[in-house]
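One protein chain is absent from this view; the other protein chains keep their places.
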Amino acid sequence: MPLDATASGLFPIAPTPFTPDGAIDHGSVETLIGRYLAAGATGVTVLGIMGEAPKLEPEEALALTARFIKGFGALPVIVGVSAPGFAAMRALARTVTERGAAGVMIAPPPALRTDDQITGYYRQAVEAIGSDIPFVIQDYPLTLSVQMTPKVIRQIVEENPSCVMLKHEDWPGLEKISALRGFQEEGTMRPISILTGNGGLFLDFEMERGADGAMTGYAFPEMLGDVVRLQREGRREEAHDLFDAHLPLLRYEQQQGVGLAVRKYVLMRRGFIASDAQRKPAPALSVAARAEVDYLLARLARQDERARL
Amino acid sequence: MPLDATASGLFPIAPTPFTPDGAIDHGSVETLIGRYLAAGATGVTVLGIMGEAPKLEPEEALALTARFIKGFGALPVIVGVSAPGFAAMRALARTVTERGAAGVMIAPPPALRTDDQITGYYRQAVEAIGSDIPFVIQDYPLTLSVQMTPKVIRQIVEENPSCVMLKHEDWPGLEKISALRGFQEEGTMRPISILTGNGGLFLDFEMERGADGAMTGYAFPEMLGDVVRLQREGRREEAHDLFDAHLPLLRYEQQQGVGLAVRKYVLMRRGFIASDAQRKPAPALSVAARAEVDYLLARLARQDERARL
Amino acid sequence: MPLDATASGLFPIAPTPFTPDGAIDHGSVETLIGRYLAAGATGVTVLGIMGEAPKLEPEEALALTARFIKGFGALPVIVGVSAPGFAAMRALARTVTERGAAGVMIAPPPALRTDDQITGYYRQAVEAIGSDIPFVIQDYPLTLSVQMTPKVIRQIVEENPSCVMLKHEDWPGLEKISALRGFQEEGTMRPISILTGNGGLFLDFEMERGADGAMTGYAFPEMLGDVVRLQREGRREEAHDLFDAHLPLLRYEQQQGVGLAVRKYVLMRRGFIASDAQRKPAPALSVAARAEVDYLLARLARQDERARL
Partner (left out) sequence: MPLDATASGLFPIAPTPFTPDGAIDHGSVETLIGRYLAAGATGVTVLGIMGEAPKLEPEEALALTARFIKGFGALPVIVGVSAPGFAAMRALARTVTERGAAGVMIAPPPALRTDDQITGYYRQAVEAIGSDIPFVIQDYPLTLSVQMTPKVIRQIVEENPSCVMLKHEDWPGLEKISALRGFQEEGTMRPISILTGNGGLFLDFEMERGADGAMTGYAFPEMLGDVVRLQREGRREEAHDLFDAHLPLLRYEQQQGVGLAVRKYVLMRRGFIASDAQRKPAPALSVAARAEVDYLLARLARQDERARL
């Protein structure tokens, strides 16, 4: 089933599990899928920045995607297809769609600056991949250095009917969610799904501002799913209590450069993946850092049983 | 008394209080000084980025500095003297030193890239201001876009005897503290004071890695001072408990662009300053954002009496 | 007389002459003014980036401006007033206007990215300095890292009646001139003056695309003025012949970082200023580089008598 604007809940950004010698660990891929489903995932995103997509060979990327599509069954799989050229983007987008992906995610290239450059890029991208493939805008200025205003996002949405979702990870970004929902209320933008990233650092309030869920890779996807659910049920205090209990670890994971190392280490300790190996080039976690993560896990376990290892 | 490498504890980064029409609010300056001293400040830093220094007229900057020097008495006042030209840097550094400042803080200009450019810049800066004025390196890549390795910092320290302190706000930065303390232990760098910034986001672990204290502007300086003290007394669990209680608000304050608006709003609500006005250009806090801060304050008050307003 | 949208011809960007010990060389200021007038300048711009404005003390900047205003008599003097805060921008803009400046030039701060941020900034700036002071947009992405589309420039022009000129130094930028003149022709933007920068590297074609003249600091302002005049008289081949003769030297001057050193060296050799000293921090010209410039001057002298030294 193709992705549409009603998507919500928890879409983990899947890391790519590697063995210590750098091969894809297919066994861990299966484990990961099982754990995500058990955690309440309503979809999943593969080949994102945190999935080390640029380090995969093309055939590896396709094989990995196929496993997630199979494992997630009827649930939507979104595939990152950002590429320097439209030919490669088109080839990947069409191939994964044929194989069952529900939609694709497109990040703007870092050189884009002006509003016209950004909206023009998405028009060209849709022309390239075809307007029949639902797509997600990735709005991640901290890493991509491209800044999209709410008006630019609205223009992309309005110009491209196949745009169904925003992966929101601007920072700060709470006002952006409010502005986009305001556009919808005043009738100047059709509804889209907004899932939020940034490791979840502002998920507590993002849900209150109108987000539909989380699309990020924090090593406790269960917590992300719970906060989304609690907020949608109006159980605000419980949502914040749970979120706050995780914040010290979540904050620790939110370090540019070493963040993925922390995330994979925790996922390994939790049994989601067998090894925390990354493909080179990648920073390693020091002994001191691992001890700090262990300490944070131990403290978290007092409030959330799932952190007891 | 000039600043030296034994400095430690809590050095708040002082905001500049303005009245709603943009004038400096001298009454609030006095209140702020009193509250900082009551919070256990062991020094203070003025004319920093969060002090809106570039928006002050030269005479305003000097007058403000003079009030802090008077108010802090024997405690050290550090003055930000970063400037595009060395003539202006020298003039400001020498003037404030004559009037009683304990040291100055120098940030590298954003265009610097290579190790040689950075070390060369600090040599020239010291030549300009004179080697008799103790100075602090400001290492803040996220905002300044200049990246200094531990080796570069060591070279600056070794080449310039008047360098006595590092304001550490690299992110991630825990390994950098460990590397610098490692240099000291192996005898390849003389000891310096390391105070940490970034709003305190990693203060809990920074102290464990070897920092001497905090130099940042979080709106509860008492918490920063307490965490520094608790960690130095070896009361690790208490330090983390207190820190974690503040983390949701602290994280909220840590938003590029609107962070200072959040900080001033909390300081205003706490009675440290009379108005949260900033000089233009400056982003304002939305009604929703203020409500979120109020909510975080109310939640914090359950664990820390000082947040009860 | 205030600057208006009919301004054209040659507005040199004036360097600030210093003595070798870093003081302003007032004698050279007078010489420079005389040489600019003799070269056919129809105006002048002071306190720009190449005028080392950020390295001047406020009183020095005002004194320098006053000398140019006096020396240029009825001809317009434009003053760079870019500043981190609007209070300082307003103070400088109003002071120099009272003292006879014809207009001010405002560059966008480097952090601006989106169209709305840029247009919003100019609205706020005009509110700050007052709508009675004519102003020039400085569009210089290579150094300022802010990219303005033709539509953004049009919006600034349309929203702010006091905007009378564009200092165009986008690179590449020929299409931008055509686009802006196209807006005028179709009646969607009122006419403005467009003077071009970038050291003159594309002046030959910029005039053909619709520029009104040059505002830049190449060390042979006479050539800039001649090319502007020849193109306006329709003497295309002569314009290109003269331009091409200068291009090897002009290209050599167009080196980020050392460009001003080259420019000041040539101006010194030509007797426009007594010393090529810059205020620190500034790169020096190597012996080899000076020899290369001398060689280029000697070659140029075969085609342009004015290069015979």
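Structural remarks
For clarity, chains are labelled A, B and C in written order, and residue numbers in each chain start from 1.
Just so we're on the same page, contacts are C-beta pairs under 8 Å (C-beta built on N, C-alpha and C of every residue); 3 or more make two chains touch, one makes a residue touch a chain.
Quantities reported herein were computed from a predicted structural model and do not represent experimental measurements.
Listed residues B:32, B:46 or B:152: the one in touch with the omitted chain is B:152. Contact between subunit C and the unshown chain involves residues 171-172, 174-175, 178, 201-202, 204-205, 208-209, 240, 243-244, 247-248, 251-252, 255-258, 286, 288-289, 292, 299.
For subunit B, the residues in touch with the chain missing from this view are 113-117, 147-149, 151-152.
Although one chain is hidden here, its contacts on subunit A can still be listed: residues 22, 52, 54-58, 83-88, 91, 110, 121, 124, 128, 279-281.
Criterion: only the chains that are shown with their structure count from here on.
Residue numbering at the subunit B/subunit C interface overlaps substantially, since over half of the positions present are found in both copies. Between the two copies, subunit A and subunit B, the Cα superposition rotates by 180°, quoted to the nearest 5. With respect to subunit C, maximal separation of chain centres occurs for A (centres as means of Cα atoms).
Of all chains shown, B has the CA centroid lying nearest to the centroid of every protein CA atom. Per-chain Cα centroids separate subunit A from subunit C by 47 Å.
Centroids of subunit A and subunit B (each the mean of its C-alpha atoms) stand 34 Å apart.
Chain geometry summary: the mean Cα position of subunit B and that of subunit C are 38 Å apart.
None of the residues of subunit C touches two or more other chains.
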